[in-house]
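Yeah, one chain of the complex is gone here, protein chain that is, but the others are all in their spots.
Moving on, here comes chain A:
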């Protein structure tokens, strides 16, 4: 999967906006949106929020988890635990990037939030790498990881699968009596 595909899926999450125009309810295939009234908050998918923001038709309200104190707590928790703690949002990385790129003037303390989310991401990826390393070196058969987000899985997927394939090739070539040339190409 491409990271841009993951971002595309992330854009379906809803976020609160405050529009400055009025429009009746609109009926889209994915669901109903609206009605829009100036000054009243409404929930819309992120893709629509960003489009309206770029056309200067709304103001984006940062999601509840995008707050300096909450993110600091989560970061501390993540550093203490060995396993993965629940992520702020299943798409926290993509939403941070999108919202801080296009709507940073609506989000207070945007620079600190960016740093905190990056710290959280780094900790989680480090844990993931450790876990993958242990899995491969100890030749485990199966493993279970909770609370991973799609972006993290996507980051490690290519590497993990390729390394497991290589290990399998090496192991099967070591077995006595294996016919040569059978496992060369996939």
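Keep this in mind: a contact is a pair of C-beta atoms (placed from the backbone, for glycine too) under 8 Å apart; a residue touches a chain by one contact, two chains touch by 3 or more; residues count from 1.
To be clear about the criterion, contacts and distances are computed from a predicted model.
Per its UniProt record, the hidden chain corresponds to "CDC45 cell division cycle 45 homolog (S. cerevisiae)" from the list "LYR motif-containing protein 4", "ER membrane protein complex subunit 2", "CDC45 cell division cycle 45 homolog (S. cerevisiae)" or "ATP synthase subunit delta, mitochondrial". Interface note for the absent chain: among A:105, A:122 or A:162, the touching residue is A:105.
Set against the missing chain, the residues A:25, A:55 or A:142 yield one that touches it, A:55.
Across the interface with the omitted chain, chain A contributes residues 55-57, 100, 104-105, 107-111.
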